[in-house]
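I am attaching a structure below and will ask some questions about it afterwards.
The excerpt is restricted to a subset of chains, each kept in its original location.
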Amino acid sequence: MDAIFQLATANLVSPPVLFFILGFGGALVGSQLTLPEAMAKTLSIYLMLAIGFKGGVALAAEGVTLALILALLAGTVLSSLIPVVAFIILKLFSNLPRVDAAAVAAHYGSISIVTFVAATQALEGIGLKPEGYMVAVAAIMETPAIIVALLLARGVRADVKRKSGDAQEGLLKEVLLNSSIVVLMGAFVIGAISGQPGMDAVSGFIVVPFTGILCLFLLDMGAVAGRGMTQGASVLNLRLIVFALIMPFIGACMATPLAWLAGLDAGSAALLLTLAASASYIAVPAALRIALPEARPSVYLTLSLGVTFPMNLTLGIPTYAAMATWAVGG
Amino acid sequence: MKTFKKKQLTIICELPLASRVVKTLTEAGVTGYTQFDAASGRGSEGEWNRDGLVGTSGRMVMIVTILSLDEADGILAQIYELIEPQMAIATIANVEVLRDDIF
């Protein structure tokens, strides 16, 4: 408990989290600290590129291990099961219509790549460097949740056969070829090919300014999250807020035994828990606009972006790190 | 100068929907279209603002296409079916152009 507390404090006074809080607070008092969209998009590409490349270089050093295969498997299982659990909880304890519940479930089953980046950085800061292949685990966890959640929603949508064939195609494109994932995995492969000499050539861009650029990006993300919470406040009720605060920990608990079974080290285990706990707010919303147009963005975005993301960034990550250390040993 | 009467169809929709709108227009045989980024706005789902966004959702674009009078009605019906369940609006206006043949 004490360890969690120390980790949490260290995390809270780290510059990236403080800049996130600045952006979030700015939005609440009416100062718009967002970056121009062109820049926000570029920074997210930069972060994917950097984290993917670093992961690839690490993989080149580590080699492909059984743990990598097991971790990919664990990620797939989590991304498929978490939506089911989230959906059941929402149907039991909230009054969300089925389609909204399924949409929310998709978000919590999938992952937030920004949370992943921030967690990687925070874990390295406390000496829990995750394995390089966790990048691939993050990538693989994005999609299954969407498919499962669509099946969950399907019950209400038997009427939309014709459209859905078309929609599915667009959906797959939207999800599998979305630039974040392609850059992340592409940079991962490039890092694996070019190895340490490649890293030496680009570390002045990929490593040196990384934490600082993350600060700038989280300032923007904080502003967007704060805006999202302000604008979506009307759709929130106590039950939904409680869901958004508790569900991450349920996801992390589901991930814990899998991390242990897969034989992950503490850093990688902490990342797997974080991925399970995180909720998408970039890739999944775009996919659902096409696949589930009836679901209300104000519900799923406010929960994942306005409540869960800030909670994970501040309190969640240190807790998951502590849980992972406890489960697999420091 | 002699001008010719045409219809201008303007669609404001969320970015993830735009490629479908364009596909529908293209399959319906329009001679061209132009798409613009909107910066902010308000509609049935409340306010939105492009600033700070990373993905495609949450921001609107405007698609403009000049149509001949004949084709306008048919295209309108198809567009209506596509955008009806989505965040989107469509308007039609009269315009004149200088060359009859290219629209």
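Order as written gives the chain letters A and B; numbering starts at 1 within each chain.
We take it that a contact is a pair of C-beta atoms (placed from the backbone, for glycine too) under 8 Å apart; a residue touches a chain by one contact, two chains touch by 3 or more.
Being a predicted model, the structure only gives us computed values, none of them experimental.
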| item | value |
| --- | --- |
| Chain copy counts across the complete structure file, not just the copies drawn | A x3, B x3 |
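The working rule: only the chains that are shown with their structure count from here on.
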| item | value |
| --- | --- |
| Distance between chain centroids, defined by C-alpha means - chain A, chain B (Å) | 34 |
| Residue ranges of chain A in contact with chain B within the complex | 32, 34-37, 40-41, 44, 170, 174, 178, 220-221, 223-224, 227, 231-232, 282-283, 285-286, 289-290, 293-294, 296-298, 301 |
| List of chain B residues in touch with chain A within their complex | 14, 16-17, 19-20, 45-47, 49-59, 85-86 |
